[in-house]
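All protein chains but one are shown in place.
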Amino acid sequence: MKTGAEYLESLRDGRVVYCGGERIDDLTTHPATAGYARVIAEYYDLHHDPRLRDELTFVDEDGERRALHWMIPRDKQDVQRRRRYHEFWWRHFAGGMFCRPPASTNCVLFGVVDDPQPWEDNSVGHGGRPLAQHIRDLWARVRAEDSFLTPMFVDVQYDRSRPDSVAESPALEIVDRTEEGIVVHGWKSVGTPPVFGNEVVFGVFWRPGTTEEQTVYGVIPANTPGLVHVARPSTAAEGASTFDRPFAGIGDELDSMAFFDHVLVPWDRVLHVGNPDHAKHFPQRQFDWIHVETQIRQTVNAELLAGLALLVTEALGTAAAPVVASQLADLVRFRETCHALTLAAEETGFHTEHGMYKPNPLYVNFGRAHYLEKASAMIDLLLELCGRGVVLFPTEAELADPYLGPRLEEALRGRDIGARERLRIFKVIHERFLTEWGTRHTMFEKFNGTPLHVIKMLTMQRADYRPDGPLARLARDVVAGRDPALPTAEAAEGTEAAGAPGAPGAVERAA
Amino acid sequence: MKTGAEYLESLRDGRVVYCGGERIDDLTTHPATAGYARVIAEYYDLHHDPRLRDELTFVDEDGERRALHWMIPRDKQDVQRRRRYHEFWWRHFAGGMFCRPPASTNCVLFGVVDDPQPWEDNSVGHGGRPLAQHIRDLWARVRAEDSFLTPMFVDVQYDRSRPDSVAESPALEIVDRTEEGIVVHGWKSVGTPPVFGNEVVFGVFWRPGTTEEQTVYGVIPANTPGLVHVARPSTAAEGASTFDRPFAGIGDELDSMAFFDHVLVPWDRVLHVGNPDHAKHFPQRQFDWIHVETQIRQTVNAELLAGLALLVTEALGTAAAPVVASQLADLVRFRETCHALTLAAEETGFHTEHGMYKPNPLYVNFGRAHYLEKASAMIDLLLELCGRGVVLFPTEAELADPYLGPRLEEALRGRDIGARERLRIFKVIHERFLTEWGTRHTMFEKFNGTPLHVIKMLTMQRADYRPDGPLARLARDVVAGRDPALPTAEAAEGTEAAGAPGAPGAVERAA
Amino acid sequence: MKTGAEYLESLRDGRVVYCGGERIDDLTTHPATAGYARVIAEYYDLHHDPRLRDELTFVDEDGERRALHWMIPRDKQDVQRRRRYHEFWWRHFAGGMFCRPPASTNCVLFGVVDDPQPWEDNSVGHGGRPLAQHIRDLWARVRAEDSFLTPMFVDVQYDRSRPDSVAESPALEIVDRTEEGIVVHGWKSVGTPPVFGNEVVFGVFWRPGTTEEQTVYGVIPANTPGLVHVARPSTAAEGASTFDRPFAGIGDELDSMAFFDHVLVPWDRVLHVGNPDHAKHFPQRQFDWIHVETQIRQTVNAELLAGLALLVTEALGTAAAPVVASQLADLVRFRETCHALTLAAEETGFHTEHGMYKPNPLYVNFGRAHYLEKASAMIDLLLELCGRGVVLFPTEAELADPYLGPRLEEALRGRDIGARERLRIFKVIHERFLTEWGTRHTMFEKFNGTPLHVIKMLTMQRADYRPDGPLARLARDVVAGRDPALPTAEAAEGTEAAGAPGAPGAVERAA
Partner (left out) sequence: MKTGAEYLESLRDGRVVYCGGERIDDLTTHPATAGYARVIAEYYDLHHDPRLRDELTFVDEDGERRALHWMIPRDKQDVQRRRRYHEFWWRHFAGGMFCRPPASTNCVLFGVVDDPQPWEDNSVGHGGRPLAQHIRDLWARVRAEDSFLTPMFVDVQYDRSRPDSVAESPALEIVDRTEEGIVVHGWKSVGTPPVFGNEVVFGVFWRPGTTEEQTVYGVIPANTPGLVHVARPSTAAEGASTFDRPFAGIGDELDSMAFFDHVLVPWDRVLHVGNPDHAKHFPQRQFDWIHVETQIRQTVNAELLAGLALLVTEALGTAAAPVVASQLADLVRFRETCHALTLAAEETGFHTEHGMYKPNPLYVNFGRAHYLEKASAMIDLLLELCGRGVVLFPTEAELADPYLGPRLEEALRGRDIGARERLRIFKVIHERFLTEWGTRHTMFEKFNGTPLHVIKMLTMQRADYRPDGPLARLARDVVAGRDPALPTAEAAEGTEAAGAPGAPGAVERAA
């Protein structure tokens, strides 16, 4: 398992990173990036903490102790263990303020490793090279090196009104095939945080119009020649008072674009090449595992939201007012409903053909949909409960002023709570939801998985939810005047006999 | 186990029932009530069906086979078995069109039987009689007789603006205590369906202002002298075409008020007497079990709603339109989220001190809250997907008309579906949501458990959700700058070390 | 002006009406229809009431006094006068319980009469007949006869997934053209209430796929040979106690389908024929005027909803509870916002080329959209405020029972209100929103104008709301760094100089 120091060293590899218009030489010392580099170094170090051994590590099939971010779950207990691992990190990161440590991203290869053969079989133009074996070897290597993998799949927003605009866009595409590998050129437009990762896992999300040349999946080091990372400006407030900037003072996890300037991807780093039909189906499953942790993180976000609302209304003395109590109940219910969807996904999970145990993606998706549908209103509610307290507050410097300080302390204290403690609540809420640091986090949760509308559209493509599928069976029986309680009702009429919706069988069939 | 014939016979016991302004002599033959009497008779008979033995019956601790409505769950498997039992009935009843068969009501005594001692110990004015033993004997008797128990707890709506109005109201109260028992007089204002039950389980929901004399709990036969049932008018359409009236043609489960005209409740039928403080705490738990089945029924309701929406949009050819698909996804998600909350309640259930296994009432309540919050909008959505099809449709008579029939069949057929089959979908939706029969059902679901607002208020009284409770621990740590992932964070500071929210421990402590 | 007696006589004209599977011989005496016939007779008679002369009648350009339903508005004052006329009727009809008296339907010809020439000019296959002059003559005649016009435009729901299904449907279409007129055959699928009208104004709503033969507009008597009216079953409760059935006891305005069995439409009754392009644009304007009164009626509906909520919470003593007060405020605001949109439509109205003054259709549409978006939630809120009071209540017969009556009166009285008066509130709410009579009314409001989704789609086709239109001008200036307050900002750059959104100019341009 990598140490923090090794991780920091790995960042000094000559990678090309632009941030806020400036080229960054050393990520570990530049104020825009040093904070987050420290955060990930601490992440690696905590895996070595003997007190946390059971929580953060496991022993793999070869008897090697590894960080849990490498454990492929084989049963419900494994999935629950992964959940506790993720909960550990999202709590450690103050309710999920950072979203993409290795615990979140390394699983991007789980689906590929579980079933690599189709990635080879469906490839076009790979000259019969054994891509499936390459995938297995690659997995062994990144696991052995305890790499930080970072996915980049999203293409540029160009003109959504024309499918043929996809082909015209400057998206990453194959420009040459050689004996050494594939040469790719063009943009991938969003990733978090390839700037801080060890290897970029790139690929394409199929859209109508995606070409064969745009269809390429691979894994390359972050410092590959020709690879240029262009990050958004950093909102890190390196060196700031943690009273005034409770989160930005810690760091900023950078989102970035990447330009691939005639980048060579060696054949043993190619996962798949050349088949849009493959791109249409298989890679979706790559993200199922990221969605699982996303849904858990969102639940922890929801827990923080609800908790802050409890604290702030206690501090203001408003918690018992009926309208406020009703709003608090909505915030609590938000967290609990998200959590229930996690539990339901675990409870109705299933084994893949190759023995992975997967939480039911339907409930994972509905969990994310529930969060996305309500998060913005819940944040709004929390801010409403704060009143002006999140707009107008003094800084640490003013509290330290001999004239102003004592007067402000008197003005800003609350019910059974001192001014500084109360200000701390407001400042956490302000930083988290009202600064550029905070809104970036909110926007990340809004867009990173899948937008709500897309989740809904994908839902209605599931076999489970077709008019002749299991969910509508009750309605079909009622309309037809059959007794839907009797298992034979529809079967007797020879139409359908599938399990109830939400049952493992139903899911596996649809996946 | 009772048979249907025995049940029907038990209704001919001289009980006093008014319905729609008329005194009903024989419930089993009067058109206002005959349908529902048949429905419950069939309910009893199905328990004798050998094919359904495992699904509907169990063998009790004395080796006696009984209907599952008598099984007190001892572990998670029992709870899941009960869930399947309830799902059976709500499907059998066409998605829960009837809400109060014995499967729903008999569990009103589970909480009392599990822990009868406080009911005796807290009583005032019972002359030291062994009420706890009476409770155990009563339970043995009603179980042996396979009785249909029906609860009546709700008091008259009088003047909610004054707590002292509670004492002034004509609610049921003790007017005399004798050697034989307690004489009670006054109204209980809602029950479903005591008219069709064998025994009335009455009691009081504590409100500020509830008096000692109003605090009385007991179980009496439906035909007790002095007990007058006043039902709302029946919406049953006895003898109607099931094409034209798919549900009202089956029957109507009557809600009713009851006037207790100096009714004697013998001491061995008294559960508790005289202590408003007892009324404040213990009887709440009586309804926890009813809430469990209610939440399951609402989930089955939601499944019917979603299924009907799938069928109707298929029949109209609108299902693939993006806005419609998005609406369908909301309906599907409604069902699945309700179901996830059932699963979460089971998964995080706990044992009571006396060994019952209870689904986590928090998730049961949030499940009901989710349903209540959205059901009306979901029904509205379904109706919107129907368009005029649920307003304007011909009757069976017109379809049979030699001139009109063929022309209507041509006008009303749809995509891959004949006119009659399509009309059947519309008629089911119409009857279920747009007739007096149907809106009564909707209103029952809206009010029977607890209104949404009350669920919210009760939520915020849970210890789990206090500012110093487990849910806010993450927020407390984040505000204080502690690492919330480390179990020692708060504990080290000596404040709190409870389990995560949603964990069994948290629940038991709070209950 | 017609009298009530004359109106009743006009219904006895041999028209062919089916209702609930039965052929109705005399609408004025059959229990399914007699009530509503009386309602419309009273409507006509009230125009003769000298006390209401100024409110209900006007003197036309020929010095003739006529019912206001014939007044084509020429300025804002006329429009306000029409609003008061409509408000009179919707109040008279207990908050709009009937929706389609002549005040609502006769204006279907306003747009045609204001500008008849395009209806002729765009026609195809009319053999050069002077359709525009026919339209003027027709208008003179129906006005002189004080006819009750009833529109029928909607076609059968067949298969919305295929545009070519429109041509295959059994919708009304031309099957022959003769010297006398056009022979049409097929279905029109919804109208309210042609069964009770004097003349049917039929036409087609263009959809992609509408054929030339389906494109025909005309006006024919309700008893035209070959015309068959098929109404839904009546919900009228002729002869019922108005205590028990406050609305259904009055009557039921029937919706109906119509089969045209080789019906001859004489040329002087043809408005337009043969041009789907005409159908695409002009007839939309026919409904602008109906939408105006619909929006006013919906506002009166909203006023009734809010008023009932005030009464019921007063009667229960709950009005001052903060959560209830907040819900009441939402109901009040619902009414006031609907009303504000009426006022805005009048204030920003405009003159057509031919001198009619039209309320701004944008605000009329947004008024309807606001109502449609919220009506269902508002009704749900009202029902929530009622609690069980709308589910369980005794009938007049029980109140008259010597034993039950006094006991029920004691049980059901409220804060400063007797039991009967309180029951009356509940019964009005029950009948209006929870019976088949009431839900039909709700569904009518939901679908009759245009569903919300369609209003939204039509909104985005307005020139006012294009990215280069007036509403986005502020955004364009801000993005470009120009001062949007200066009128010359965009003009100086030669792009656009249109009026502010909501100004008459903007509207006329877009219409």
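Miscellaneous remarks
Order of writing sets the chain letters: A, B and C. Residues in each chain are counted from 1.
What we mean here is this: a contact is a pair of C-beta atoms (placed from the backbone, for glycine too) under 8 Å apart; a residue touches a chain by one contact, two chains touch by 3 or more.
Because the structure is a prediction, the values reported are computed rather than measured.
When the whole complex is considered, the residue among A:Val124, A:Ala144 or A:Ala377 that touches the unshown chain is A:Ala377. Summary of contacts with the chain left out: across C:Ala340, C:Ala377 or C:Ala397, the touching residue is C:Ala340. Across the entire complex, the residue among A:Val112, A:Val200, A:Val390 or A:Ala472 in touch with the chain not shown is A:Val390. Residues 321-323, 326 are the ones on subunit B that touch the missing chain. Taking the whole complex into account, subunit A touches the unshown chain at residues 18, 20-22, 154, 156-162, 165, 170, 187, 189-190, 228, 230, 232-233, 255-257, 259, 316-321, 323, 376-377, 380, 383-384, 387-398, 400-401, 404, 407-408, 410-415, 433-436, 439-440, 443-444, 446-447, 451-453.
Even with one chain removed from view, subunit C keeps its contact list with that chain: residues 87-89, 91-92, 94-95, 242, 246, 300, 303-304, 306-308, 310-311, 313-314, 319, 322, 325-326, 328-330, 332-333, 335-337, 339-341, 343-344, 347-348, 362-363, 366-367, 369-370, 421, 424-425, 428, 453, 455-457, 459-460, 465-467, 471-481, 483-486, 500-502.
Here, only the chains that are shown with their structure count from here on.
It takes 180 degrees of rotation, in steps of 5, to superpose the Cα atoms of subunit B onto those of subunit C. The mean-CA centres of subunit A and subunit C are about 51 angstrom from one another, to the nearest whole unit. Within subunit A, residues 322, 326 each touch two or more of the remaining chains.
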